[in-house]
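Just one protein chain is left out here, and the rest sit where they should.
Here is subunit A:
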């Protein structure tokens, strides 16, 4: 391996991963066009190919393979949501994640760490108890634990009450996990491409062809493509792409920032979130402390980083983990999150025939990658909204049937 690496390092030619079968030319017609080659678009293509036998598919991306929020997230996977609709949906995703390395034949480094949502107030304890009860009812492993149990399970955490906001307890969710985000997208791409699906980077969708209430294809920076069915899975660009089809969404694009420390030896096994302090942290397999918090205070289509974010983050982080004072920040970045009013996604059928949407993934959509792909593929193949996705229709905002997940998703993504 080191020799092979050295050879690539010295060679001037570009080295393509051998498992991705790129097709240079765009065809003029496909059965399905998927806009956005992030995890969601690629998973949708994979399940269309493997579960429904539809392989005449083009996945188009204006950038490169999975360079959007799929590459920028902090990889937390969990099912401890608040509503029965949300819990059932994310639970299916966790189950799919567990078998994904085998299914895609790529090591996604799925690592179950145990997920703690700390409570520092009575109100937070109440929400934790509520979530634990809904979770248990839905067959998801969660429980409310007290401060002594938090200290026992996560000894590196500062559980002293000599702090601004002492820890009163936590919602403990043992299956909470982290994974290698890029491998998830590459795995789906590789297996979809092996079945004939085409992935075209550097191909921006600039228009959507709609005739008589039915989608006919897309305009791209590389010409017009006709398609029987079109899907948009473009995260932070959801409103802009939907507008091309004449749709307006309940979505606001707001940056979410994150950062990692320099790598150190394993010290933190768990994923720790504090809703009251607006911070979360886990340690990656590489040893970096992966940290983040809530979205920026105002809407923006930009991925700049700010000092305000890191100052706010660290002020609270040092209270939870005083040893962090010795660590330096290694990298910082941001992604554009597509935020909905109820912190739940907008998925499935739209008012335009054969035009499907997968959006509103905000700060919580990485964990949903497998279930989104599976259920969106079902929706596209059958032309019907799957039972699992009925609560997430765009229409719910017309009827006030919101799926309120803010209490479970605004800080702990």
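As a convention for this text, a contact is a pair of C-beta atoms (placed from the backbone, for glycine too) under 8 Å apart; a residue touches a chain by one contact, two chains touch by 3 or more; residues count from 1.
The working rule: contacts and distances are computed from a predicted model.
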Among "NADH-quinone oxidoreductase subunit F", "Acetolactate synthase", "Spermidine/putrescine import ATP-binding protein PotA" or "Sarcosine oxidase subunit delta", UniProt-listed name of the chain not shown: "Sarcosine oxidase subunit delta"
Omitted-chain contact residue, chosen from A:195, A:240, A:390 or A:406: A:240
Hidden-chain contact residue, picked from the options A:105, A:262 or A:308: A:308
For subunit A, the residues touching the chain missing from this view: 239-240, 248-253, 297-302, 304, 306-308, 341, 397-398, 400
